[in-house]
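Excerpt of the complex: some chains, original placement.
In order of appearance the chains are A and B, and numbering begins at 1 in each one.
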Amino acid sequence: MKVLAVGAHPDDLDMLCGGTLARYVREGAAVTMATVANGNRGSFEHTREEIAAIRYDEAAAAARVLGAEYRSLGVGDTEINSADQAQLLLVTELVRSVAPDVVITHYGDDYMPDHNETSRLVEAATFFATVPLYETESAPTQTVAPLFYMDTLGGVGFVPTEYVDITDVHEQKLSAVACHTSQVGWLQDHDGVDTLGNTRIGDLYRGNQCGVTAAEGFRQSVHYLRLTTRRLLP
Amino acid sequence: MKVLAVGAHPDDLDMLCGGTLARYVREGAAVTMATVANGNRGSFEHTREEIAAIRYDEAAAAARVLGAEYRSLGVGDTEINSADQAQLLLVTELVRSVAPDVVITHYGDDYMPDHNETSRLVEAATFFATVPLYETESAPTQTVAPLFYMDTLGGVGFVPTEYVDITDVHEQKLSAVACHTSQVGWLQDHDGVDTLGNTRIGDLYRGNQCGVTAAEGFRQSVHYLRLTTRRLLP
């Protein structure tokens, strides 16, 4: 099984679906973690180039913790734009190069535009990936991939319809989140947010909702060609 | 695995989840089909007693086609009432006597009150079944059963979040529906409805939505103690 997870910034996937990705890896799936943006604007002390380089290394380290491959599409923070044909090409080529059985991305009504635009890019690109005369380097995929939306930041306004038990991989997930040293500090300074603590609380909260110790919640993209008759989440 | 499906009238389950029940049976589950009402008011030609007896036999025959056990709780048509303590006791005892791993019932916003009240009765009874000092003949169940709502009549206003592939059991399902000879005629006369034809069209329609030939759609009861981290539908 091949899994593609696409987040906006280098730490989003670890926080919002890191446990699920670790579960996929344990079950033998090949997992690719990609971020559309390079994290180049979230710093009070570094230049754009510096912070982008730092965050790339952090994200790659976090992916290693989870057993996944990491890729960055290199778009600048705040510039993710689903109306941008170049970005659509980039994400479509990403989808084709992975040819995933299932895709995870942001929910389209999250707290900041890069997340919402990533969601729209991925929804579009997983369709465009199947169109033969929409040309990118890799060959078209055979099917429109089923798509799952991960939780919002803080879980605000998100009611999961499916849950993944991440109890057995919870420490692994938190270790992955902890790799984002610069971002953990940035969110503390920028938003007064304790990333590791909040991630842990969120996982226990979602766990309590579905009867396990720790969990992550998801909703599926309910659109034609996306729906299936079996569970695709681990 | 033990499955309990609870419908309002003797033909509802066959039409709305008959294929799914057949799938459960094929996978080795023990399936109990129960109806709260006895179908005693849906006839232009028989007395209440006559039509209730006819419909009991039809429902039992349909259950045999699907490989399930059939029970009727014997409430009169139009009298299903989730505010009625006696009916709550009846349904709770039903739940306890089966001790199901998963329960299927009507969606709470279907086209006629008996369906909606059945939905509320089952939602309540699967909880009350676990309460030790809520006394009925059988012993309390250990857990609040996960609950799935089946499609509405005609699919009106219902957006499934999960689908079951019933392609391989479709003829079996239609045979079960066809057992309800009296009701097929009654719906033709009462509502101008072609039950077998509409059931078949509905199954193909839901199949098209999820990429198989024939399917049935469901939504889950999203409430505390009901949620799980694995698929319970076949």
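We adopt the following convention: a contact is a pair of C-beta atoms (placed from the backbone, for glycine too) under 8 Å apart; a residue touches a chain by one contact, two chains touch by 3 or more.
Nothing here was measured: the structure is a model prediction, and the numbers come from that model.
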With 2 of the identical chains in place, the whole complex in this file holds a copy count of 6
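The rule is short, and it goes like this: only the chains that are shown with their structure count from here on.
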Distance from the CA centroid of chain A to that of chain B, rounded to the nearest Å? 39
Which chain A residues qualify as touching chain B in the complex? 159, 161, 163-165, 209-212, 215, 220, 222, 224-225, 227-231
